[in-house]
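With one protein chain withheld, the remaining protein chains of the complex are depicted in position.
On to chain A.
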Amino acid sequence: MAAEVMLVNEIESTAARLGIDLDNFDYSSVKLPPGEYCGIVSDDEDVYHDDQLEFDSGFGNIIVVDNLPVVPREKFEKLEGVIRKIYSQIGVIKEDGLWMPVDPETKKTLGYCFIEYNTPQEAELAKEKTNGYKLDRAHIFAVNMFDDFDKYMRVPDEWAPPEIKPYTPGENLQKWLTDEKARDQFVIRSGTDTEVLWNDARQSKTELVYKRTYWTESFVQWSPLGTYLATVHRQGAAVWGGANTFNRLMRYAHPQVKLIDFSPGEKYLVTYSSHEPSNPRDANRVVINIFDVRTGKVMRDFKGSADEFAIGGTGGVAGVSWPVFRWGGGKEDKYFAKLGKNMISVYETETFSLIDKKSLKVENIVDFSWSPTDPIIALFVPELGGGNQPARVSLVQIPSKEELRQKNLFSVSDCKMYWQSNGDYLAVKADRYTKTKKSTYTGFELFRIKERDIPIEVLELDNKNDKIIAFAWEPKGHRFAVIHGDNPRPDVSFYSMRTAHNTGRVSKLTTLKGKQANALFWSPGGRFIVLAGLKGFNGQLEFFNVDELETMATAEHFMATDIEWDPTGRYVATSVTSVHEMENGFNIWSFNGKLLYRILKDHFFQFLWRPRPPSFLTPEKEEEIARNLKKYSKKYEAEDQDVSMLLSEQDREKRRMLKEEWDKWVSEWRQAREEEKLERQKLRDGEASDEEEEYEAKEVEVEEVLDVSEEVLSYED
């Protein structure tokens, strides 16, 4: 029985490692539920194989507590009471879920017990909290998951070299970018269906790429460069992608995952779940995992109570402001940071540990944000001591943690930070109290990050008391737009950080008076903007060209809730999601506000354009293309014309077919009617007046002479 000996050796070594006293262990006292093997290797090979797949399930909610005092029977109940008291604080112990085996000979306990909880989460929590618990000096608890015993017992004794799998080339995950017609994809979710579609704007329709029912259990999300589509399930998250269709590329186990977030370079995936505490007075337990997207490996996990993750931010209601971890350092995914009490914890992804092993201490910090391109953090500390200590915004370089710039702000009630997408500028919107402290007004502090010493400029609106409804930077540009004023007709103003004759100062371009807008959507390429009136304005849209400062089109998508530009800035999608009962579906517009097509879907939840990675073209090359646009566009215009010709041809053909088909029906009916004519007459007692029933449209021209008069005009030479 060599196998058995080996097994015992294994157990001994495992037990020794875990600190279990095997001498006092009574094997026969281990009671197994009928029909289960608890993952213990059976002598019977068949059973072993059959049950192998089920090993991981079923016992996740049991823990083994070791190093208990060995007590005689008289003290058994007392000990049990103590253990129950300790462990029922952590979670609900199942009925008969606490079991302390007793040596049948000595009638003494064996120094360990099993505890079964209702959920694996509780068991895990219990293990975490009480491993190393000092009952007294001689008895320090050693707590392990029941499943772990099994796991370690199955480690083979001899090391076997890992099997090297032959390299299989993966699919081209970027294939969608090479579409011949240069179309873009988007994903929609309606009812139980999730569909990925091409936006075939030329033909004013969509083309299905992939459709799946129950693809996700809550939502879907593209990775920031568009490579993956992430789905969320009870067991965890998954990412999908592929050359021509969508295959599952990787799974990320995280039970009851609620939220997910990709790092900007899509190297990492952050998953979040929150679990109800067993004790209602406690805060929810939060689990956050950071996975490597490609390998599926957990790079770091964070566990704790919701309180630890809910500091600062605006997510007061939900408990956690998502994303908890904000990524910085541009697309390299080098750093991520979390706001804590009086500190920012900045981690780096090389080691997944805190930079310099300590957090960045900032007293009373309430908010921070990363530059989208550089490892710079902008942080905001509010006013303290009734105005004695002013509020401040500072820029901190990572990893040196050196303060680049600081600005004190007086009588500020709130601050919001807006980064321009290239990290060139930072706008800080500061709400200030008026002298009476009864009301507030708003001003902007504009930081020029890329310039020497980071100059700061203060901008106040023409009318200081205007409320700011929305603010948005032009992507990659130097301009920004602000909606200010009072509902129902606020004004929209455009400013530029540098104009031709004024490079160092911000200047106003124009103000549009009385617009029905409350949200701003810049084209990703800049230059164009959609001024949208969502919610209370019922979906008013104005397509505005900021270069020419003129309105290209005004339109309406009644009840629209969401607006998104496609990643190339050619099309705009407006959608009505299921927050409204009616009108669900989406419209696709051209950049200049022409409605291309409209699709209605009941229970419409999501519309997301597939993002594109940044262009490889150098700015010089892009400029050159822009200059010679006429030359390039010829080819596409010709193509467009071909398509539209084809379409109208197809349309005519379709109509002709429908008409023919209809005429066939009509002639059939006429014949049947003719055949039944006599019988019908009989039913009407011989009255034959079928013809009278049919009216025909005839054009009759009626000329009425109202008046005739004659007038003699004298004719002169």
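Methods note: contacts are C-beta pairs under 8 Å (C-beta built on N, C-alpha and C of every residue); 3 or more make two chains touch, one makes a residue touch a chain; residues count from 1.
In this text, contacts and distances are computed from a predicted model.
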Checklist line | Per UniProt, the name of the complex member that is left out, chosen from "Rad60/SUMO-like domain-containing protein", "Eukaryotic translation initiation factor 3 subunit I", "Presenilin" or "Geranylgeranyl transferase type-2 subunit beta" | finding: "Eukaryotic translation initiation factor 3 subunit I"
Check: Which residue from A:89, A:434 or A:538 sits in contact with the chain not drawn here?
Finding: A:538
Next item on the list: Decide which residue listed in A:287, A:559, A:573 or A:608 touches the omitted chain of the complex.
Entry: A:559
Check: Which residue among A:384, A:617 or A:672 touches the omitted chain?
Finding: A:672
Note to self: Of the residues A:363, A:581, A:622 or A:642, I need the one that contacts the missing chain.
What the structure shows: A:581
Next item on the list: Can you list, in ascending order, the chain A residues touching the missing chain?
Entry: 538, 558-559, 580-583, 600, 655, 658-659, 662, 665, 669, 672-673, 676, 679-680, 683-685, 693-697, 699
